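The complex appears here without one of its protein chains, the remainder shown in place.
Labels run A, B and C following the written order; every chain starts at residue 1.
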Amino acid sequence: MSEQAAIHRALGMTDDEYDSVIGILGRTPRPAELAMYSVMWSEHCSYKSSRSHLGRFPTEAPWVVVGPGENAGVVDLGDGWLAALRIESHNHPSFVEPYEGAATGVGGILRDVFTMGARPIALWDQIRFGPLDVPKNRFLFSGVVAGIAGYGNAVGVPTVGGEVAFDECYSGNPLVNVMCLGIMRRDQLVLGTAGEAGSVAVLLGKPTGRDGIGGASVLASASFDEEAGAKRPSVQVGDPFEEKKLIEACLELYERGLVVGVQDLGAAGLSCATSEPAARAGMGMDVELDAVHVRESGMSAAELLTSESQERMMAFVEPSKVEDVLAVADKWEIDGRVVGTVTAGDTLRIRHNGELVAEVPAASLSEAAPRYDRPMAEPTWLAAVWEQTLDHSEVPDLAEATLALLDDPSIGSAEWAYQQYDHMLFLNTVVGPGHDGSLLRVRGTDKGLAVSTDGNGRLCYLDPYRGGERLVYEAALNVAVTGALPMAVVDNLNFGNPEKPEVMWQFRQCIEGISAACEHLGIPVVGGNVSFYNETDGVDIHPTPVVGLLGMADPIPAVAPRLDAGSEGEEVWVFGPESIDLAGSAFERVIHDHLGGRPATATPEMAVAVIALAARLAADGLTPVLHDISDGGIAVGISEICIRSQVGADVSVEDWRLLYSEAPHRFIATVAAANVAEVTRLAADTGVAALRIGTLGGDHIVFRTAVRTNDLALADAGSAYAAAIPRRLA
Amino acid sequence: MNVTVTIRRRSVIADPHGATVARALADLGHQGVRSLRIDRTIHLEVDGEDPETVREQVAAMCEQLLANPVLEDYEITVDA
Amino acid sequence: MNVTVTIRRRSVIADPHGATVARALADLGHQGVRSLRIDRTIHLEVDGEDPETVREQVAAMCEQLLANPVLEDYEITVDA
Partner (left out) sequence: MNVAVVVFPGSNCEHDVVHAVRLLGGDAEAVWHKDTDLSGADAVVLPGGFAHGDALRTGAIARLSPIMQSVRTMADSGAPVLGICNGFQILCEAGILPGAFIANRDLAFICRMIDVEVTDTNTMLTSGAQIGQRLRIPLNSYEGNWVDPTHTGRVVVRYTDDPNGSQDHAAAVANPAGNVVGIMPHPERATEQLLGSVDGRVLLESFLASVPSASHV
């Protein structure tokens, strides 16, 4: 192997990729050029294995202002308001250093949103780990939560919801995803473009150091093995204080119309922040690396170009406004340096120590990146897994089974995590963490924005298409119970090794499922992220797409339904098909330690009707409590209502299995007797089945079925639910 | 035995707080400050006779808990 | 000149970090730990010739910023 080959392979580049670089340049690349191509063409930055599939997503709707392709998607809320949203993963960095990995994940997603001109108003975290009886998993879980809290709280953006789940498959490879929502006035929208020839590139924020050198290729795009530790030099450290100042400075720049475009520096650092905006503008750029403010001396051009030092932004400015821009930076006590000039043509020229270190077609770094149509194959084991169904002939003690479910850390209260997050800042949080969806008011309007983020690796493992489909419908129902109607989706596709045909097949199937559901709901996918190589020692995680769904309530309900709003005497109703589906359910996992069978398919028409009904009931204030039925079925759903509302319940269903069924498109409502007629009429109008299952009252949760009746003391349910996570960390 | 553990952030790793404190000192007019580093020093009193065994035990504590091996280096001194 | 400032929490003040670390060490099976104290050590590189002037200057930094008199005592060592 030649020395050259040794180098490009060490940078994570294949021989073919190296040859196409030579093809583009017509010569062998200089070291800095090779470094740039290697990070820009890494899986993480180039989406080389996924691009061809992402095109499947529906991305159009009248209210879409910016779809996939920019740093964040943007939708029109009406009355001159826009919302920007995006979701990102920081899985591998969080495994290497949980606190900083999660913290810098938060910093990165915030930048994607305020790069668009929006003020970030809320965050949601979706985090998945191996079982908490393993010390390493406890360390990762508490470190990640502390990192999200440490960064999010200090930067001053509330974390108002998310998901916590535990499964063996994440033991060597935790998933740390974060979604951010921002809002702005229409005229503040900014794009990642370099603008006209002559406009000036101003680098704002932290000095550049050797953080995460090669991070994009080394950390985000390669699998783990025992030597993960060897990759530690790539660790990045977050500085929320600097980011807070950067946010305020950028928002002032936008307000005063001082920039033509902005690009955040994330993966691939300066390489990306120079080449992508230039390519988007169809321009070239001259960059002077000596002008870049640095934290460490003696950095090479390659290091400067690939550093992932955090809290940096590239602003593109008309020459006449450079002084004003630097003055704003000065006011907010951040550094700003003029590092380049946009040029006609398409060549990105980079100088360092007076020498030309790179001269490449700007667009070639992103657009000429390799595309892989990786082979796909349905897993041979799948059919067998579908055969592995449980017959549920023996009936469990319904109280004990429910208690066991409430004590499960994936189902029990996540308060241990979210009480470490500031979820109230900005005084917008109407429905916060611990509910189905979050509801934020938009001050200065009558509108409310609702968000739910949902993932379910076990469902997608059993059937990636149905799993992907059901995630979207579940998220939509979760926003509907706050009174909002679905509007747009961002997705985070966490998968295993794309070089395995089974993984690629799962990937495609999930995308098909998500796309189909979005099409039925008439909502676009406006952005997202792909994280491959989530495997440890050759074992892939369950396919775990996470969907973040934005909905709008206009006007926001005067009193939105809450889990803790139930009271003595209210009737308990279940709306939606009375069907039984236990494949992939929490009941089979917790009670039988089983994963098998084929989950029920979604029913688009029913999904649409149920979502409309839930939103209507919430908007009309007819149901103090609305709660979608998911993990643990009706049994867990009603228990959560009872625990949060401090009141018991007496419920009866014919078939005990209905208590734990996770069949889609169903929700629980509590209704005052006086409103029952109206509520059932609305259900009938929308063609949704309504089943009265009991009433709230007393201090026990009583489950009556044809074969068996058990009752669970509210106090016991409450303490199991509250202790599910903390007792495993003690 | 008395053991002192000095825990130092690796110099290649960014130190936001250190930088902020240095800036604040400059703002206060203390121009002459060339560099500033904030370490943690942990003083332990540990049972044991043999310095080497104690050192090994404390080294284990550092790896497991006291230091963050990803970001920090540590140095152990066993006082006679 | 190199100056080291040791900042030590007053013993009358509670120390949640120290307490938590001590507990965690015990949980990890390190029974022999009798006592544990976490100090902050600040290493400064300061311009100047005369150790006394430098010490006074650093003392001023401590009074103004580096130490909180309610919680902490400080000790300055000017390395030759």
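Before moving on, here are some points about what is shown:
Convention: a contact is a pair of C-beta atoms (placed from the backbone, for glycine too) under 8 Å apart; a residue touches a chain by one contact, two chains touch by 3 or more.
If you're wondering where the values come from, they're calculated on a predicted model, not measured in any experiment.
Within the full complex, the chain left out of the display contacts the shown chains A, B, C. Looking at A:Y421, A:Y473, A:Y533 or A:Y721, the residue that reaches the missing chain in the full complex is A:Y421. Contact with the chain not shown here comes from a single listed residue; of A:R111, A:R210, A:R441 or A:R589, that residue is A:R441. In the full complex, subunit B makes contact with the omitted chain through residues 16-17, 20-21, 24, 27-28, 38. Not every partner is drawn; the one left out touches subunit A at residues 146, 149-150, 153-154, 156, 239-242, 244-245, 332-333, 415, 418-427, 429-430, 441, 443.
Subunit C residues in contact with the hidden partner, per the touch definition given at the top, are 10, 12-17, 20, 64-66, 68, 70-71.
In this section, only the chains that are shown with their structure count from here on.
Subunit B has its Cα centroid 37 Å from the Cα centroid of subunit A. If you average the CA atoms of subunit B and of subunit C, the two centres end up 11 Å from each other.
Averaged C-alpha coordinates put the centre of subunit A at 42 Å from the centre of subunit C. Residues of subunit C found to touch two or more other chains are absent.
Contacts with at least two other chains are made by no residue of subunit A. Those residues of subunit B that touch subunit A in the complex are listed here as 12-16, 20, 68, 70-71. Those residues of subunit B that touch subunit C in the shared complex are 6, 21, 24-25, 28, 30-48, 57, 60-61, 64-66.
Partner subunit B is touched in their complex by these residues of subunit A: 96-97, 100, 206, 209-211, 232-233, 235-239, 241-242, 295-296, 309-310.
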